[in-house]
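Handing you this structure, nothing more for now.
Missing here: one protein chain of the complex. Every other protein chain is in place.
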Amino acid sequence: MNAIKEAFKTVSDLWSLMVGLKVTGKYFLEPQRTVRYPWKAVANLDTFKGHLELVGGVKDIFTPRCISCGMCALACPSNCITVVKRKAPKPTPEEEKALAEAKAKGEKPKDKTPKDPERFLYDYSLCSLCGTCMENCPVGALRFSKNVYMAGYSRNDFQFDLVLKLRESEAHAPKAEPAAPAAETSEA
Amino acid sequence: MPAELIRILIGLVAVAVSVGLIGLVMVWVERKVAGHVQRRPGPYEVGPYGLLQPLADALKLVGKQLFMPDNADPILFWLAPVLSFLPVLLLFLPLPLGDGLFTLDVNLGLLLILAFSGLAVLSLLLGGWASNNKYGLLGAARAVAQSVAYEIPLLLSVLAVAFVSGSLDLATVVKEQGTWPWNWNIMTQPLAFLIYIVSALGETNRAPFDLPEAESELTAGFHTEYSGMGFGLFFLAEYANMVVVCSVATVLFLGGWHGPVLPGPVWFVLKVSLLMLLLVFFRWTYPRVRFDQLLNINWKWLMPLAVANLMLTAFFVKLAQYAVVKM
Amino acid sequence: MTRYADMDQVAGDFYTNNFAKTAKESSLILNLGPQHPSTHGVLRVIVEMDGEYILRAEPVLGYLHRMHEKMAEVKTAAQFIPNMGRVDYGHALAWNWAFLGAVEKLAGIEVPERAEYVRTITCELNRIASHLLWWGAYLLDLGAFTPIMYAFDDREKVLDILQMPTGSRLTYSYYRIGGVALDLSEDCLRSIREFIPWMRSRLPMYKDLVSDNIILRKRIEGVGVIEPELCRRYGATGPVARGSGINYDVRRAEPYSVYPKVDFIVPTSELKDARGRYDVRMIEIEQSLRIIEQCVEQMPEGDILVKGAPKPSWKAPKGEAYFAVEGGRGKIGVYVASDGGKNIYRTKLRAPGYSNLSLFAEVSSGTILADAVAILGSLDLIIPEIDR
Partner (left out) sequence: MDALFQGLSLDYLAACDYAKTGKTWQVFLPASSLVKAAERLRVADWHLEDVLALDCAEGFVVTYHFAHFDKPGRVAIRVLAPHDAPNVPSISHVFDGALWHERETRDFHGVIFEGHPNLIPLLLDPDMADCFPLRKEPKSRAKTREMLEVGEVVYCRPSFTLMTPDAPAEGQESGGPAATA
């Protein structure tokens, strides 16, 4: 009786090998799951975080909404953001006079310096894409781009000025998306 | 005699060329099948359906620097890959692809094949030993133990077929079988066929018995230190060996060139390809067995079964002869 | 240069020499790693071998050591969150959670209920991804090449879902002090609801493909038997302890978040071997699906971040806190002690893999090399987590 059981078990054990072959055989005939990258791209890129980019203003979409407060740089865990504020423009003689008058009157002079940053230096190679800067931006001037195809030959390729990048996007404004393979819908 | 010599020469060249070609095609098939089993395309960039991919691989291998580790034995180190590949060429000589389509007419063809295939293990041992690497040494030790062990059930199962056919000549073995599957030796010797396939996996170091090169344990086993064509030759020899064992299985068990409608050589190639496909599927389906289990399978299962099968065969063959004589 | 400089530097480095001092003359000393196909990255194990048998083994760590605990000293609590995504690439969200749980405990911050549900759902999804990664890689260790592709096919689906709220696919920094960064969208919830039955339909295929395979069974049954007492001595937790029959799961033992409200079982196995750990993880995938299913049903509306959530410059109050969560590999514990300064004074990360791996030396001695690989794989090692 035991011997029969043993023999039966051996046969069923060996049968498990056939079951395995059946699975691989089945998948051999089924369609592939791979997306052939250079010609096709996966369809779920719109939720993926690319590098940071500045959001354009309400009126002029090519001038950043940023007010150069530096909260992002302060919050950043990896110190990858440097905001360079604009220097106050040299006042004209009349303005200087007015300023002196105002001072004499004890009024606080109104700062006419544009708020938007001169340069917004960003080091993508240091960034860990945590989003802390976005959350701490008081005016919502930062967001993640959809550009997930960033590639470069040297570390310097990943250090860029976001103000410049925003302006550059003006140059090829019609196709607002950066050059990336057309995202075709695939079933993956 | 000159005619025979010319035939051998032509055969050798043809074999060398076709072994190279088969190797390339098999690499492609292996990768393509692996790809499709794993639901990815496999090679598809180089040439139509990636057909030129193995060629590109081969070119890359040829172009690579030949590297030898310090303190390795230079002669043995480079002898090993050559030695692994050369005997395989000889194995193709007595194989009958069709009726009368073979290179060398020896009436002990089976013996020749078994003898030369035994040489392969020597190259693995040399390669592993000479590369002065601990993984290589462990791989070589495994290769020897495995090949020596699996040769015995292989021999015994082949012998059973030879008993039935009454000949060691491969052409005769095929001629004894008929056109239809029920006339083939696999019907009379199913157990021998199973034992043969399992031992053949062990002999050719194919997964799930690829222990001498088990990459998760021994990184690459005996060919850890080989680069470029040194590795390429081992690689080619592995595929050539696969072709040989599948061809022998076709000749012995699956009726060789026999088959309806299509011409003989086509049937032969078809059967060999199907067997190879099966081996490829094995590799991409099963986990690797452990070394002691590998030897246990051999000594505790295959050996007794093969011996029993052989004795039964001998008994029935003798019985049949006796009956014929009586009549 | 150091007090170790006087060591006999003949061949091999400090660790090999130190190991070889107590080795037998006739045995073979083999370095498995730091680059080796079955050490999952950069673990190194020095083994003393007699033929194929392992007499003694000693893991050598530190090849991926990044000193996260020092980094915690120079960053504020909120700024340290991205680091936690990078400790363990397998189950990053559990580490997120462990650290934030400790900080929230320290500061006495209550997390909104919806955020707790979001955390549970994403953490469990991440656990499934972690177990699938282990499953594929483990079978790769055992010589089966195909399962990892099927596992990654399924894992991709999990990552697609997790990408929707988090924006990343591997090193998440999604949780925030007092909540989470983004709510789960309707899209995301729909994908989760679709994913659950789909994943369930895949599990029988896994079983057919390898779990029942006789070769696999022979490879892992009776291999690497870990007695419960051994687990206790080494502090092994997670599937390693549960595979040894210890019914210990932080989600049940020290309930946190919404786990008391959901119904799931803690799988254990009396086999105590690699098979037991394998089975436990496979059942855990099912249980995680159950938890997600219930959480998606129960999830209330509401805030995802506590009102007045701490800013990056937030200073943690004085005090100390210990918080443990159940990660894919076991109990993840984070201890924080703050003196009220800008940065947290001391952060201690308790990695489960660290304790689990430390018992390898004892379990592997006397086994053969292939078994050692099977044991190593069954411990589910993620080296960045062990080295921290």
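Note that the chains take the letters A, B and C in the order they are written out, and that residue 1 is the start of every chain.
Note that in this section a contact is a pair of C-beta atoms (placed from the backbone, for glycine too) under 8 Å apart; a residue touches a chain by one contact, two chains touch by 3 or more.
Note that the structure is a prediction, hence the values are computed from the model and not measured.
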Contact list for the unshown chain, restricted to visible chains: C
Full-complex contact with the absent chain, from C:29, C:43, C:61 or C:182: C:61
Among C:51, C:302, C:340 or C:366, the residue in touch with the chain that has been omitted: C:340
Missing-chain contacts mapped onto chain C: 1-4, 13-15, 18, 61-62, 65, 67, 69-70, 73, 102, 105, 108, 231-236, 241, 246-248, 253-254, 318-324, 331, 333, 335, 337-341, 345-346, 348, 350, 354-355, 358-359, 362, 387-388
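Everything below uses one rule, namely that only the chains that are shown with their structure count from here on.
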Separation of chain A from chain B, taking each centre as the mean of its C-alpha atoms, in whole Å: 54
Whole-Å gap separating chain A and chain C, where each centre is the average of the chain's CA atoms: 28
Averaged-CA centre spacing for the pair chain C and chain B, given as whole angstrom: 44
Residues of chain A whose C-beta touches two or more other chains: 17, 20, 23-24, 27, 33
Chain B residues counted as touching two or more neighbouring chains: 37-40, 284-286
Residue numbers on chain B that touch chain A, as the complex places them: 33, 35-41, 44, 281-282, 284-286
Chain C-touching residues of chain A, taken from the complex the two chains share: 13-14, 16-17, 19-20, 22-24, 27, 33, 44, 47-49, 74-78, 128-132, 135-136, 144, 188
Chain B-facing residues of chain C, complex: 28, 30, 36-38, 51-52, 139-146, 149-150, 153, 209-210, 213, 215-216, 218-219, 368-371, 373
